[in-house]
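All protein chains but one are shown at their positions in the complex.
Moving on to chain A:
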């Protein structure tokens, strides 16, 4: 018999609801913790959302962040942050720093004179310094961008909810959306916890995560619907376990291939895009978890219409009734 790598054995009979209070409770606690983190610690907004200027400097000689800070402190910027950027692909002759300056102007971005003074001051410290990228966003635009970002995440959630409602039942769409909110909150919470840069690309990553997480949820729901029609009398909780066991191999398989691809990007993709990849990778893992432990729990509690051949809502069975219907 040929070798086949199977992360999941052929027949699993895992009871996914055995620890449902623990798993669901953990999820809810994590969501709450994320909300608390977001409101207390806050997010490390990039200039897209906060306004201001970032300058990426590169130099063949090593530098001290303190030297840069001293050089710039005389220029009178109140809101100044300098961080050194590390990447495995950088050699000793490649030293990268990110300088961020808060916004100085009311409508526009940093003025050319200020930029010239900054560049001149840095060149005095290190004559070999080059400016690889300079980006500047005025507060007017950043306020709009953050608003658009909120709309985007909201619109995506609503769109997906509507589609699932159309294709399945409303219980499924509630389940899917709660798991989506779970994924978004946890990912944003992670960004708050580690103070990763939160900007427009992070929103793109969040939306992708939504798509992926939902993709996973839909595959499981699709199977559940099939099983609901096949086994008309088995309790919902059993059918859910059956469905999850049946689709477990696929869930793991897809999560692993996606994670493999993203990990390659995380390691070799360079520092510019690292935070973006972190958001997606984390989102994929959380999305996978939330399908099994969040979305289904919600559907289980809401109950589903069991007899798909009749249109009488009274026949909708709650799993707790556990009753057989002709």
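Here, a contact is a pair of C-beta atoms (placed from the backbone, for glycine too) under 8 Å apart; a residue touches a chain by one contact, two chains touch by 3 or more; residues count from 1.
Heads up, the rule we're going with is that contacts and distances are computed from a predicted model.
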Open item on the list: Please identify the absent chain by the protein name in its UniProt record; candidates are "protein-glutamate O-methyltransferase", "ABC transporter permease", "4Fe-4S dicluster domain-containing protein" or "Protein translocase subunit SecD".
Closed with: "Protein translocase subunit SecD"
Open item on the list: Among A:37, A:207, A:228 or A:285, which one touches the chain that has been omitted from the display?
Closed with: A:207
TODO: Touching the absent chain in the whole complex: find that residue among A:81, A:98 or A:134.
DONE: A:134
Open item on the list: For a quick check of understanding: of A:35, A:81 or A:152, which residue touches the chain that isn't displayed?
Closed with: A:152
Task: In chain A, positions touching the absent partner - done: 1-6, 10, 56, 58, 89, 107-109, 112, 115, 130-138, 140-141, 145, 148-149, 151-152, 155-156, 159-160, 163-164, 167, 200-201, 203-204, 207-208, 210-212, 214-216, 218-219, 222-223, 226, 246-247, 249-250, 253-254, 256-262, 264-265, 267-270, 272-273, 276-277, 280
